[in-house]
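What you see is the complex with one protein chain gone and the rest in place.
Entry: chain A
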Amino acid sequence: MTAEIVLQIFRFGFLLLLWLFIFAAFRVVRADLFGGRAGRVASVPPRAAAPGKKKARGGPKTLVVTAGPLTGTKITLGDQPILIGRADDSTLVLTDDFASSRHARLTNRGGQWYVEDLGSTNGTYLDQQRVQGPLLVGPGQPIRIGQTALELRS
(Lines give C-alpha, C1' and ligand atoms only; values in the text may rest on other atoms or scores of the structure.)
Protein backbone atom coordinates (compact mmCIF):
# COMPACT_ATOMS: atom_id res chain seq x y z
CA MET A 1 0.00 0.00 0.00
CA THR A 2 2.71 2.48 0.95
CA ALA A 3 4.71 1.32 -2.05
CA GLU A 4 1.73 2.15 -4.24
CA ILE A 5 1.52 5.63 -2.77
CA VAL A 6 5.24 6.17 -3.27
CA LEU A 7 4.88 5.10 -6.92
CA GLN A 8 2.08 7.59 -7.45
CA ILE A 9 4.16 10.34 -5.87
CA PHE A 10 7.01 9.46 -8.23
CA ARG A 11 4.64 9.39 -11.17
CA PHE A 12 3.07 12.80 -10.66
CA GLY A 13 6.05 14.36 -8.93
CA PHE A 14 8.25 13.72 -11.93
CA LEU A 15 5.73 15.23 -14.36
CA LEU A 16 5.51 18.24 -12.08
CA LEU A 17 9.29 18.56 -12.11
CA LEU A 18 9.35 18.43 -15.92
CA TRP A 19 6.75 21.15 -16.20
CA LEU A 20 8.53 23.28 -13.63
CA PHE A 21 11.56 23.19 -15.90
CA ILE A 22 9.43 24.37 -18.80
CA PHE A 23 7.97 27.09 -16.62
CA ALA A 24 11.48 28.24 -15.70
CA ALA A 25 12.53 28.17 -19.35
CA PHE A 26 9.51 30.26 -20.35
CA ARG A 27 10.33 32.78 -17.66
CA VAL A 28 13.73 33.20 -19.27
CA VAL A 29 12.10 33.60 -22.69
CA ARG A 30 9.82 36.22 -21.23
CA ALA A 31 12.60 38.05 -19.42
CA ASP A 32 14.50 38.07 -22.67
CA LEU A 33 11.60 39.63 -24.53
CA PHE A 34 10.83 42.33 -21.99
CA GLY A 35 13.85 42.02 -19.71
CA GLY A 36 12.99 44.50 -17.00
CA ARG A 37 12.81 47.03 -19.74
CA ALA A 38 9.13 46.30 -20.24
CA GLY A 39 8.09 49.11 -17.94
CA ARG A 40 10.44 51.53 -19.54
CA VAL A 41 9.09 51.10 -23.04
CA ALA A 42 5.54 51.52 -21.86
CA SER A 43 6.25 54.44 -19.57
CA VAL A 44 7.93 56.80 -21.97
CA PRO A 45 6.04 59.98 -21.16
CA PRO A 46 4.29 61.48 -24.17
CA ARG A 47 5.97 64.83 -24.28
CA ALA A 48 3.08 67.09 -24.98
CA ALA A 49 5.02 70.24 -24.26
CA ALA A 50 8.62 69.68 -25.21
CA PRO A 51 11.16 72.44 -24.64
CA GLY A 52 11.17 73.87 -28.11
CA LYS A 53 7.56 73.85 -29.15
CA LYS A 54 7.54 77.53 -29.92
CA LYS A 55 7.33 77.26 -33.73
CA ALA A 56 11.03 77.57 -34.20
CA ARG A 57 12.06 79.27 -37.42
CA GLY A 58 13.83 76.85 -39.69
CA GLY A 59 12.39 73.76 -37.99
CA PRO A 60 14.05 71.25 -35.69
CA LYS A 61 17.83 71.03 -35.49
CA THR A 62 18.55 67.74 -33.73
CA LEU A 63 17.23 64.24 -33.39
CA VAL A 64 17.53 62.98 -29.80
CA VAL A 65 17.19 59.44 -28.52
CA THR A 66 15.09 59.60 -25.35
CA ALA A 67 14.71 55.91 -24.46
CA GLY A 68 16.41 52.64 -25.18
CA PRO A 69 20.04 51.59 -25.12
CA LEU A 70 21.19 54.64 -27.08
CA THR A 71 19.53 57.20 -24.78
CA GLY A 72 21.22 60.57 -25.04
CA THR A 73 22.52 60.14 -28.55
CA LYS A 74 22.05 63.26 -30.65
CA ILE A 75 22.11 63.58 -34.39
CA THR A 76 22.37 66.96 -36.06
CA LEU A 77 19.77 67.34 -38.76
CA GLY A 78 20.80 68.45 -42.21
CA ASP A 79 19.23 68.01 -45.61
CA GLN A 80 20.05 64.33 -45.92
CA PRO A 81 17.48 61.70 -44.98
CA ILE A 82 18.21 59.78 -41.80
CA LEU A 83 18.10 56.03 -42.01
CA ILE A 84 17.35 54.14 -38.80
CA GLY A 85 17.89 50.40 -38.37
CA ARG A 86 20.20 47.65 -37.32
CA ALA A 87 22.14 47.55 -40.57
CA ASP A 88 25.65 48.93 -40.26
CA ASP A 89 25.08 51.53 -42.96
CA SER A 90 22.22 53.25 -41.15
CA THR A 91 22.67 56.79 -39.89
CA LEU A 92 21.47 55.66 -36.48
CA VAL A 93 22.54 52.07 -35.87
CA LEU A 94 20.16 50.50 -33.37
CA THR A 95 21.10 47.51 -31.23
CA ASP A 96 17.53 46.56 -30.60
CA ASP A 97 16.12 43.07 -31.13
CA PHE A 98 12.82 44.56 -32.20
CA ALA A 99 14.22 46.80 -34.89
CA SER A 100 14.57 45.66 -38.48
CA SER A 101 17.77 46.03 -40.48
CA ARG A 102 16.33 48.97 -42.39
CA HIS A 103 13.58 50.10 -40.13
CA ALA A 104 12.52 53.66 -40.74
CA ARG A 105 13.58 56.85 -42.51
CA LEU A 106 13.29 60.51 -41.64
CA THR A 107 13.20 62.83 -44.61
CA ASN A 108 13.37 66.58 -44.85
CA ARG A 109 10.90 68.18 -47.22
CA GLY A 110 11.00 71.93 -47.22
CA GLY A 111 12.10 72.25 -43.59
CA GLN A 112 9.50 69.72 -42.39
CA TRP A 113 10.54 66.26 -41.26
CA TYR A 114 8.56 63.22 -42.28
CA VAL A 115 8.90 59.73 -40.85
CA GLU A 116 8.42 56.68 -43.03
CA ASP A 117 8.39 53.00 -42.13
CA LEU A 118 10.55 50.91 -44.47
CA GLY A 119 8.54 47.72 -44.17
CA SER A 120 9.80 46.88 -40.69
CA THR A 121 8.63 43.78 -38.87
CA ASN A 122 7.53 45.41 -35.64
CA GLY A 123 6.48 48.78 -36.93
CA THR A 124 7.28 52.39 -36.24
CA TYR A 125 5.03 54.49 -34.02
CA LEU A 126 4.52 58.22 -34.00
CA ASP A 127 2.89 59.07 -30.68
CA GLN A 128 0.54 56.09 -30.40
CA GLN A 129 -0.15 55.78 -34.10
CA ARG A 130 1.46 53.17 -36.32
CA VAL A 131 3.25 54.80 -39.22
CA GLN A 132 1.88 53.63 -42.57
CA GLY A 133 2.68 56.30 -45.13
CA PRO A 134 4.99 59.28 -44.55
CA LEU A 135 3.84 61.28 -41.50
CA LEU A 136 4.78 64.79 -40.47
CA VAL A 137 6.78 64.81 -37.25
CA GLY A 138 6.34 67.77 -34.96
CA PRO A 139 9.02 68.76 -32.44
CA GLY A 140 8.75 66.73 -29.24
CA GLN A 141 6.55 64.06 -30.78
CA PRO A 142 7.99 60.66 -29.80
CA ILE A 143 8.86 58.24 -32.57
CA ARG A 144 9.05 54.74 -31.21
CA ILE A 145 11.00 51.87 -32.74
CA GLY A 146 11.16 48.75 -30.62
CA GLN A 147 12.58 49.84 -27.27
CA THR A 148 13.99 53.04 -28.66
CA ALA A 149 12.19 56.38 -28.60
CA LEU A 150 13.35 59.39 -30.61
CA GLU A 151 12.19 62.95 -30.90
CA LEU A 152 13.04 66.06 -32.85
CA ARG A 153 14.23 69.13 -30.97
CA SER A 154 14.93 72.62 -32.10
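As a working rule, a contact is a pair of C-beta atoms (placed from the backbone, for glycine too) under 8 Å apart; a residue touches a chain by one contact, two chains touch by 3 or more; residues count from 1.
Here, contacts and distances are computed from a predicted model.
Per its UniProt record, the hidden chain corresponds to "Cell division protein FtsW, lipid II flippase" from the list "Pyruvate dehydrogenase E1 component alpha subunit", "Thiamine biosynthesis protein ThiS", "Sugar-binding protein" or "Cell division protein FtsW, lipid II flippase". In the full complex, chain A contacts the hidden chain through residues 7-8, 10-12, 14-15, 17-22, 24-26, 28-29, 32, 35, 62, 69-83, 86-89, 91-95, 97, 101-102.
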